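Heads up, the thing below is written out as structure tokens.
Then we have chain A:
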Amino acid sequence: MKRILIIDDAATVRLYHRNILEAAGYAVEEAVNGIEALEKVMQTPFDLYVVDINMPKLDGYGFLKEMRRQDIDQAPAIMVSTEAEADDRQRAYRAGANLYLIKPVKPAELLIHVHLLLGEVRA
Partner candidate 1 sequence: MAIIYQKKLAVFQGTVTVEEADGLLEWLLLSTNSRVNLGECLNLHSANLQVLMAVKPTIAAWPKDANLCVWLKAALNTNQGE
Partner candidate 2 sequence: MNPLLEQFLSEAREFLQDIAEKLMQLEGDPDSTQMMNELFRLVHTLKGNSGLFEFPEMTRVLHAGEDLLDAVRDGRVNYSQELADRLLDAMDFVNLLVDEVELKGSTGAGHAQNAVRLAESLRQLIGSAAVETFDAADTLDSADHKIPDLSELTALPEQLRMALYRGSLNGAELLLVEYCPEPECFFKGEDPFYQVRQIPESVWQSVQSLEPWPQLSKLDAYSCNLVFRALTTALPEELYELFRYTPEQVRIVPVPAIMLVLPQGDSNGGPVYDDFITDALKFLDADDLPGLKASARVLLAISAPSLWLSSALSWLLLVLELDPDNRAAQRTLIASLHTLTAPLWSTVITTIDTVNEDDSKPQLSTTLCIDETQDFDAILQAQREILAQPDSDLWLNGRLTGVASTLAACHRIAGLTDGLPVLSEALAEALAQASASPLRSWLEDYAPQQAEVPSAAMQLVEAAEPANEAVEEESKVQLGRRTEDIYTGPKTLKVDQEKIDLLMGLIGEMVVAKNSLPYLAVKAETQYGVRELSREIKSQYAVINRIAEEMQDAIMQVRMMPVSFIFQRFPRLVRDTSRKLGKEVNLFLEGETTEIDKNIVEALSDPLIHIVRNSLDHGIELPEVRRAAGKPEAGRLTIRATQESDRVYIDISDDGKGIDPKVIKDKAYEKGLIDEATLERLTDQEALNLVFAAGFSTVEVISDLSGRGVGMDVVRNAVEKVNGTVSLESEAGKGTRIRLSLPLSMAVTNVIIVESDNQLFGIPMDMVVETVRIPRSAIHTIKRRQTTVLRNRIVPLLALNDLLALDAEPRTNEDDMLATLVVRINDEHIGILVDDFRETVDIILKPMVGIIGGLGGYAGSALLGDGSVLMVLNPKELV
């Protein structure tokens, strides 16, 4: 079972994503900020990250940069944000995200992307 880490300070958003992903058969874990996320990743890396931008302590950009820089994990990461600004997208890409989606991400949309990023061949 592929493992996905949801990093978001908003419980509702975490639940939202968790529901979608779990329903599709993924093992989901949560972190409420970048620091907690890094701690989790250092224990065991995940197959995919769904990262919010604005979070207390360490934000999504910081988390991704740190993870990429320290070679903690290089698995695909989706950055999820409410901002549709091109600047933010570029910033996310620079920080190490592999995809940038606008909230609220529709379940089917999220699933297809997750599916593709995990390179899973359907049965």
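We take it that a residue touches a chain if its C-beta (ideal position, glycine included) is under 8 Å from a C-beta of that chain, and two chains touch if they have at least 3 such contacts; residues count from 1.
Keep in mind how these were chosen: all candidates are chains of the complex that A comes from, given by their letters.
Note that this is a predicted model, so its numbers are computed, not measured.
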item	value
Chain touching chain A (counting every copy) in this complex, out of 1 or 2	2
Complex interface listing, chain A residues touching candidate 2	12, 15-16, 18-20, 23-25, 65-71, 74-77, 82, 84, 89-90, 93-100, 102-104, 106-109, 111-113, 115-122
